[in-house]
Structures are given as structure tokens and as C-alpha cells.
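Removed from the display is one protein chain of the complex; every other protein chain stays in position.
Right, chain A next:
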Amino acid sequence: MTVDIDKTAADTPPSGPEAIKAIPVRHYGRYVSAVVALALLGGVVYAFSQGRINWDAIPDYFFDDRILDGVGKTLLLTVLSMAIGIIGGILLAVMRLSKNPVTSSIAWFYIWFFRGTPVLVQLIVWFNLGLVFEYINLGPFYKDEWSDFMTPFLTALLGLGLNEAAYMAEICRAGLLSVDEGQTEASHALGMSHTKTLRRIVIPQAMRVIVPPTGNEVINMLKTTSLVSVVQYPELLRAAQDIGQTSGAPAEMLFLAAAWYLLLTSVFSIGQYYLERYYARGSSRSLPATPFQKIKANVLSLSSRSKPTGGKA
């Protein structure tokens, strides 16, 4: 008896029952769809290779001073209008959630108006307000001619920022509402004030809900800044178009602008990933690994995997 048991124990691998070896199902549909997709892709690439495109113009102008200046202006506009959008959005969300019926109605009206009209129309309206106002008069603080006050930059900034505030308000409101009421109660029971409760307890938890859509908004904003070329602000798209008209490569310059937008949105996406990771602390038991940590883990597991197989061979 004991001899038998020893024999079987020696024959079977110590890792337990025998692994199943079965012939997998063939998914022929997958091969077909892969071939079709590749053929279509090849067609598009071929079409572009046959077009009269002066590819050399793109690297020539990629770091042109005018383009870099446009990129800088695009980034500046993105950052500043998002800042207006976020601050305005928080303010509107708090107004909307307040018990005061006047402030909450005003916030509701603002959101209704700015979400309900196209941002391009808003930009053009800001641009043309000079037709109805001759002067800007803020009492004792500031007085100037409207055309001097409302530069293309300010038009673009107000148009994009105020519109963004309406969207950010809804994102912030959803975030604030997502925090359990028990958190506010626990904080109040400890003697913390409304403001401290909001700042220390509610907002940090709301951020987990607020950050991902805000990242999308930033990326959207970066692209939407291209609309302000209509109000004569020389951002990236406008700079590319201007060069296109003088250099005789208009389509190439649009490709160049697209490449720059793609590059910038990619960089923003990476930033968003790390920001989300920061605000996820405490909500999940372990944080998702950063790409660097993933690579490190993969390299480690590869080296540890190769050792035993190498030993057998």
C-alpha cells in the first residue's frame, strides 16, 4: 500500500490535477474581419501616399516660431479658461446646492443658458458686443472704450471660460452629491464647521468622481480653443492656416496642427491618469500600478519565469 502511494506521488506532478489539453474553438469570423480591416487601412494609407502631399513641409515647420507661439497661446487659453471654468463651476455647484432659493435659481438659469447655446455662437456674440456697447464702465474702478477693453484674447477667454463653467458646475454637483451623507454627519458630530466639512471631508471624496470627467473637459477644451480663430486670436490653428496660405502647403499645415493637438492631448491624458490615481487612495484596496511599475513588474516576472525553464532546458 505505502509503496503504491509513493509511486503515484512520484509520477504525478506535485501541482495537483492534470491540466486540460483541448483543441480550442476556431473563430473564423475573426480572421475575416482582421483581413477586411487591414485591407481598408492599407487602402487609406495608399491613398495618402498617392496624394500630392509635400510631407517635408511638416517637419520643416513643426518647430517654426509662429507655430510654437500658436501652441503656447493654445495652452495658455486652455489653462486659463479651464481655471475660470473650474472656479466658476465650483461656485455654481455650491450655489445650486444651497438652501437659498434665489442663488440656486440663478445658478440653474446660468447653466440652462450656457449649456443651451453653442459655444461658437457665444464666442461670436462676445466678439460683436462692441456693436451694442460703446464703453465699459465699472463705476469708480474701471472705464474704457469697449474695443480697447475687449481684446481677442479676452473675448476668447470669456467665451470659453464662462461656457465651461456651466459644464463644470454639473460635474462638481454630481461629485458633491456622490459623497455619503453620513460623512457630513460624522464631521458635524465631531464639531467641524460647514466650511471645514466641505473642504476637508466632502470635496476630497468628491474629487474621485470629479477628476475623470474634468480630464475629459480639459482635453475637450484644448481642442475647442481652435474655434477662437473666428475671433481673430492667433492660436495654433490660426497660425497653421496663416503659414499654409503663405507657404503654399495649406493641407500640410492642417496635418501639422492636427499632429500638435494629438501630441498635447496625449500628454494631458498621461497627467490625468496620475491625478486619478492620487484621488483613488483609500477607495480601492490597492492603487492601480503606474506604467513604470507595470514595466518593472513584467521585467521581474519574465526574469523569474525564464530561470526555471532555463534550468530544465
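Here is the rule we use: a residue touches a chain if its C-beta (ideal position, glycine included) is under 8 Å from a C-beta of that chain, and two chains touch if they have at least 3 such contacts; residues count from 1.
Keep this in mind: contacts and distances are computed from a predicted model.
Per UniProt, the protein behind the absent chain is "Amino acid ABC transporter ATP-binding protein"; the candidates were "Amino acid ABC transporter ATP-binding protein", "TIGR03943 family protein", "Alpha-D-ribose 1-methylphosphonate 5-phosphate C-P lyase" or "3-oxoacyl-[acyl-carrier-protein] reductase". Touching the missing chain, out of A:Ala57, A:Leu176 or A:Ile201, is residue A:Ile201. Seen across the whole complex, the unshown chain contacts chain A at 180, 182-183, 185-194, 196, 200-201, 204-205, 281-285.
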